[in-house]
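Report on the structure given below.
A single protein chain has been omitted from the complex, and every remaining protein chain is retained in its original position.
So, subunit A:
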């Protein structure tokens, strides 16, 4: 029988019966939890295994330790009773199982350790670099060892040799000494004290570094055990302060619960928008704790996907999701919302000016049906088209200039200033609509000299409002598709169609036939056509002037990018998500050579490079794997650096 590896337990055990009746308990798990449960003695094996583990870790492999224990029949039987009891208990089953497992998983004898290479997905380092350029801070929360985690960080360019690293680890000598003494209370106290000191001193150092040498990047690395104490309410503030100052944060050996706690810390403490992305069941709580949770569907199953807000297939699609679609969505939302307020404000204020001249009696300016259908038919469809299709720059340019993402971070399109400008123009336009139509309608019209009534004036004003508001939308679009033309023309046509029909009928349901035949009367006068040309032009005049001046004197970043690329051909078939490398061998070679590390780094990030690298184990075994030509060149330049990890491993 066996019982399972969980995130919190970090180990898995199985009890076997040999054919000769011998009972053995085999246990595998993370190295620290196995080492805690080893019997005394066998110091050499432990030391050698530790060295191997460090070596594997520096090479970026994921490690496990294996141990065993012989069991006698009585031991097993008595333990099994407790185990069965725990398994069938109704309350706190997990806790009881843990306790029971503790009883038997002790005094283990170490067998050795294993290492697995776990490749990073294709395109991950490039993706992370792009997102950092976009102003997104990236934290790595992993259950792996510190060496592995640091290696991952190097591979992703989160950390490089120039980066100042602040490391809080639970593997320091003081803590080891306390552990040897064995008093859990004292261990906790020592760890907490050391974490507190480290946090305080690192925070000061970070602040100093930031003010003296701002271009030097800072990285903060902490492991799960210290994190447990650092998340204490007393130390949390310093932790958050230090994390926010540093450019990247790596937390290693974190449990799923701690991942969620760290995410909540940033979300609530720093009040920033957080996004977490993960692919396994251990990432579910983190995904749910962040503002936006993204699950990568893939080899580790679908739990992350099911708990997430968005699911993508590969990590590198995150750039598309954020920089392209996220940015466009922000832009579209701002446009739709501000436009909606503008068009309703214009429409309503035009009526408002009328109230001053009705003796404040509350007489409506527009007919009831005009008002009801304004937002439903006459101005609804174009704004939907904008919300679906508006793009300030194309997808490839969005990825080429990740700094454009800052517009969203800084909320440039929904500031009070932006809304005030829209509000001002709504006010100005409403004055134009009301006073120009009213003033122009005072006198007789046409050679018959007949006079227009109130409903004629209001229909005229309403026509101007509908036409202007729809044209204003076209003015504020960055990319106009034929659907925009259809919807704008369609809305204006719908208005005319509606008024032609509505004013031509008399039904027994209406108490008053206010707008009977109004549009035909209007269209028989020159006043109608002259006003229809004049008033929208005057109304849009202010907006046009403002937009021209703004683009020339204070251009937004996306406007500059638009101008830079205005002569690019349309790239419709080029916006496909890259599924696999379509590079020819020559391109692949030149790409690989360009990817060669330029600095003399202790960390090769070897295990996490893009596919095509040479297997660590194959070379250890002396197995000859057929190489690509570019790979040879690559290895040649890497040769000197390979000596160093082995040197540190042996010290």
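What we mean here is this: contacts are C-beta pairs under 8 Å (C-beta built on N, C-alpha and C of every residue); 3 or more make two chains touch, one makes a residue touch a chain; residues count from 1.
As a convention for this text, contacts and distances are computed from a predicted model.
Trainee: According to its UniProt record, what is the protein name of the omitted chain, chosen from "Aldehyde dehydrogenase", "ALA-interacting subunit", "Gap junction protein" or "Translation initiation factor eIF2B subunit epsilon"?
Mentor: For the chain not displayed, UniProt's protein name is "ALA-interacting subunit".
Trainee: Among A:112, A:301 or A:444, which residue is in contact with the omitted chain in the full complex?
Mentor: Spelled out, the listed residue whose C-beta touches the missing chain is A:444.
Trainee: Which parts of subunit A face the unshown chain closely enough to count as touching?
Mentor: 299, 313, 354, 357-359, 361-364, 388-389, 391, 401, 403, 406, 436, 438-458, 477-483, 506, 508, 510-513, 516-517, 520-521, 525-527, 530-531, 533-534, 537-538, 541, 544-545, 547-548, 551-553, 555, 557, 559-566, 570, 572-573, 575, 579
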